[in-house]
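Every protein chain but one is kept in place in this view of the complex.
What follows is chain A.
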Amino acid sequence: METTLPLEDDFDFEDDVEDFDDTLNYSHKNLNDIDFNELLTTIKSPNRVINFELNSNKLLVVPNEIEKFQSLITLELSNNQLVQLPHEIGSLKNLKNLHLKNNALSDLSFPKEMLQLKQLELINLIGNRFKQFPHQLFHMINLKEIYLSSNQITMLSDQFQNFTKVEVLYLGANRIGNIPDSIGCMCSLIVLNLCDNRLRTLPRSISRLTQLKSLSLHNNQFCALPPDIIRLDLQELSLRNNPLVVRFVRDLTYDVPSLKELAARTIKLHKINYDDKSIPKVLVDYLNSAKSCLNPKCKGVYFESCHKSVKFVDFCGKFYLPLLQFLCSPACTSTSTCQMATTHSDDMNSKFRKVLLG
């Protein structure tokens, strides 16, 4: 069949660069698979297309011809009816942004070639039918934005340590009951959306997310939050529609302190002097690791053995947050709920001034 496509050799860069539009917009065109196949055969220079917008059509499959679009950086396939991705998707070596919102993708939809997309930076899978967090994503170490809201994910495996570049993680509206510890490894995380799930608590590692600015926890089953949340430099925190009641107070396990700990507590309480000339250095380090009991009336300290209970803490005149308190003994539990938080540095006050709670 004769075609009038220009041959690559005859292509004059200076002439053609004005005419060629590296963005193809075929969104909202009611395209079905047959139309789409036809369309692909008519596109000139597919290997120069950088953005391909195909959202809001009626596509059930992505044809193999997609592999001709080797320069593709952004592929927009949201709001279609895709059930699977083709093997050829792995050949798109420049693909950085893959939008697949509102399709019919599920746990078996990704081909093994998906693992070849190591340069992928954004993947949007909102509104699909995943029951598990797609394990292929754990291998994509260049990901910066992961959108998985509104699926049917029930649990997260503890493999988040690879996501050191991820800045945005949306997991809202799933059925997640627990957040794994490895979430603390996501050192670049700025936005974490966990709303509308079945969460009761967060792992303590959450305090390591030093870049975190926005935390959505609304519509869950939170009764209390780990106190480490104070250390975050949050600007947005949503807690509405969680139980958050004092009635929850069911004190967690209390390990009886060891003799070593009791001796150390006494030394600290009575301010007995010590140094590495009088006792072994390892004991000096141990004594220096003492943590203060958060009961303001108690001057005590604890080491490994502490008592956890829920207490409402008022942050610089703002809202009461129910926090898990680490106290030196059950006797230190305060019964009053109207109590100022202890030992605030000005630093912490200014951190919370910007927090918008809702």
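Note that contacts are C-beta pairs under 8 Å (C-beta built on N, C-alpha and C of every residue); 3 or more make two chains touch, one makes a residue touch a chain; residues count from 1.
Here is the rule we go by: contacts and distances are computed from a predicted model.
For the chain that does not appear here, its UniProt entry gives the protein name "Cysteine dioxygenase", which is one of "Small ribosomal subunit protein uS10m", "Cysteine dioxygenase", "Sorting nexin" or "Centromere protein W".
One of A:29, A:58 or A:213 touches the chain omitted from the figure, and that residue is A:213. One of A:137, A:173 or A:186 touches the chain omitted from the figure, and that residue is A:173. Among A:31, A:82, A:126 or A:264, the one in contact with the hidden chain is A:126. Mapped onto chain A, the interface with the missing chain covers residues 101-102, 126-127, 145, 149-150, 168, 170, 172-173, 190-191, 193, 195-196, 213-214, 216, 218, 235-236, 238, 240, 244, 317-320, 337-340, 356-358.
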